[in-house]
Structures are given as C-alpha cells and as structure tokens.
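Missing here: one protein chain of the complex. Every other protein chain is in place.
Let's look at chain A:
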Amino acid sequence: MASGVGRSASVLRAFVSNFSLRTLSNEHFLSGLRCVSCLHKRGYSTPAPTVRAQYGGRHTVTLMAGDGVGPELMGHVKQVFRYAGVPVDFEEIRLDREHNDSEAFRQALLAVKRNGTALKGSVETGIDSPTGSLNAQLRTELDLFASVIKVQSIPGVQTRHDNIDVVIIRENTEGEYSNLEHENVPGVVESLKIITAAKSTRIARYAFNYAVEHGRKKVTAVHKANIMKLGDGLFLECCRKVSEEFPQIEFESMIIDNCSMQMVSRPQQFDVMVLPNLYGNIVGNIAAGLTGGQGVVPGMNIGENYAIFESGTRNSGRSIAGKDIANPAAMLLASADLLEHIGLKSHSELIRDAVIKVIVEDKIHTPDLGGQATTVQVVQAVIGHVREKTKQ
C-alpha cells in the first residue's frame, strides 16, 4: 500500500513538474519571471509593448463571462483567486446573447485594450444573428493571431490513448473565418477563404519560436494544398520558408484528412502543429476529445499587444448551464495561464498545481470525466489545496 502511494506520488510529481514546466522553457525555469507574451515578441521587430494594467502592485484584467456556463465558472475563478490572494481586480464586461449590440461590443473591445488581458467565456452566436460571431470579431479586431492549445494526457483520466503531448497553434484571424460571404443569385452563396503570406508567415514563425522556447522537436504543418492549391499552397510555402530559418526543428507537412486519421490512430506522433483557422478548430477539438474533453483543456489567444484566455474548445456549455456539473478545470487552468502571462508566476503555479492535484490525485471528477462530483465540489477541493499551500 505504502509503495503504491509512493509510486503514484512520484508519478504525480513528475507529471505536475512536466505540466507547469511545459508552459515555460525548461532551461529558463529558474532564471526569473518569463511570461507567455515574451514568446511572440522575440520574432517581431515591433517596438509596441504588451499592454498591462498594473498599478500599486495590483493588476486589472477584463472578465467577460459570456453565455452558458461562463457566468458560473467565472464566479468560481473569482473565488479561487480570493483564496489564493491573487492581486488581480476584474473589470467585468457584459457581452453575451442579450448584450450583443455594437455598443456592447465596443465597450468590450475598449476594456481589453485598456487592460491588455482578458478571461472570457463563449458568446453564443445565433445562426440568424445579424452580427455574426462576436468571439471571432473580437479576435480579429484585437489581432489575436495565434490560438495556442496545449493538449496532454492526464494521468487518472481514462482515455483511449496515452502519452499525448501536442501543442496546436492555429492561425486565428483569417482563413475561413473572414466573414466574407455573399449571395450572388438566390440559392447560390459564395464564402471567401482568405490566406495571406503575411499572416501565414507570422503564425509559422510563432510556431517555430514556440517550439524552440519550449524544447519541442518537430513542427507539423497541416493543409489541403493538393485541392486548394493556391490558398493552402501559400500557407504551406510560408511554413516551409520559415522552417529553413530553424534547422534544429524538424518540419513536416500533412494533409488534413490524413492528419485526422492519424490523430485517432496514433496521436503520439505529433509534437507542435501549425494550422490555418478551420483545420486548427477541427484538430484542436479532436485533440481535446482524445485527452478528456472540453472540461480540461485551456486555450489562449495571443496577439502582439493583447491576450485573451478561455477554454480550449470555446464551448459555451449551453446544455449544462446552471446544473453545477460543468468541469471548472479548463477555465481555472486558463486563468492560471493568464496569471503567468501577466507575470504572477507563483500564483499561477499555485492554482495550476491545485487543479491538477484535484484531478490526478484526489480524482474528484465531474460527469464529463466519468465521475459524479459537482462543480462546487471540485472548486472546494481546489481551494482546499490552495489554502494548504498558502498557510505554509
């Protein structure tokens, strides 16, 4: 019994150290504060600093609860932050199904520009809504060009595949999400997918820099250039060109349909993946599904000046709203990533370690992970670990 506990404790320690170290470069872990935003500054000559709202030691962060489970999860995040003594004040902005006019959107935009970072739930888009996806518009307006989703197998979470450790870097502002559609004649609709050399090069460079920063070995570019010869052909060409600047990183390309097949048969072969917008959406969701689902995968949208943190799969969770069964892990891990981004590394680690301990060690699982726990029970357990640590 004792040896079993000892073994699982050492597995946990190894996993936790791996998990938190993965968000920073292994070599620079001890060399002081490193923030996620520094990664993308490396590749650009722009002098514009990453925006921070910090005064008197306290940070201000925009909070947009959105729809579905957003409001309840944000409540839990605030509670955890209180217990962890996080010096962050939230500026709460309403942007959801009911508050979605141009004024509400403008306020949200200004708030993120003012504070530099935001924690966000998903805003539901009605199919007949006149404005289109506000989530996508926010990302485009703020030029949050990179969506980064880190997907790892979690010990204790039963999945069909093990040893998955993939980072999915998705171009976030163009491609199929350009929102340029028109009906030429009734019953004939064209939707434009835009690929530019500038944005493709930018995301490729971000991906390779990320790989170097985090000690990753391989970057896979995913495309459909055999069919969309000009569009995806351009994306692939830009990735290839950038790969020549990083000879130490292995570069390969894969067609999206083969990639999907490989993801469900042998996902362990992937390391860092760089993809245009839609394929990134697909592969990101496949990867999240393979490692436990939308409840455990955090996501971040990074721009040169701003960053928005949210759940990796961007679900609003409409069907489980208000039922106290949502898994708060994804949002809590996203909030931990946010804290790291603004330089509050020790608070970030405190919260991240607590969440991982609850899932891996305590095994308090909500229904999406096959358990019976409620959201509140998970949050209480997280707070329990946080208080334990802060007492020391």
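Quick note on the criterion: a residue touches a chain if its C-beta (ideal position, glycine included) is under 8 Å from a C-beta of that chain, and two chains touch if they have at least 3 such contacts; residues count from 1.
FYI, contacts and distances are computed from a predicted model.
Enquirer: With one chain of the assembly withheld, which option in "CCR4-NOT transcription complex subunit 10", "WD repeat containing, antisense to TP73", "SKP1-like protein 21" or "Isocitrate dehydrogenase [NAD] subunit, mitochondrial" matches that chain's UniProt protein name?
Expert: "Isocitrate dehydrogenase [NAD] subunit, mitochondrial"
Enquirer: Using the touch definition from the top, which of A:E92, A:D257 or A:E388 touches the missing chain?
Expert: Of these options, the touching residue for the absent chain is A:D257.
Enquirer: Thinking of the whole complex, not just what is shown, which of A:S191, A:Q268 or A:T390 touches the missing chain?
Expert: Considering all chains, including the one not shown, the answer is A:S191.
Enquirer: In terms of residues, what is the contact footprint of the unshown chain on chain A?
Expert: Here the touching residues of chain A are 125, 127, 129, 132-133, 136, 160-161, 176-177, 179, 181-183, 186-198, 224, 227-232, 234, 256-258, 260-265, 278, 281-282, 284-286, 288-290, 293-294, 313-315.
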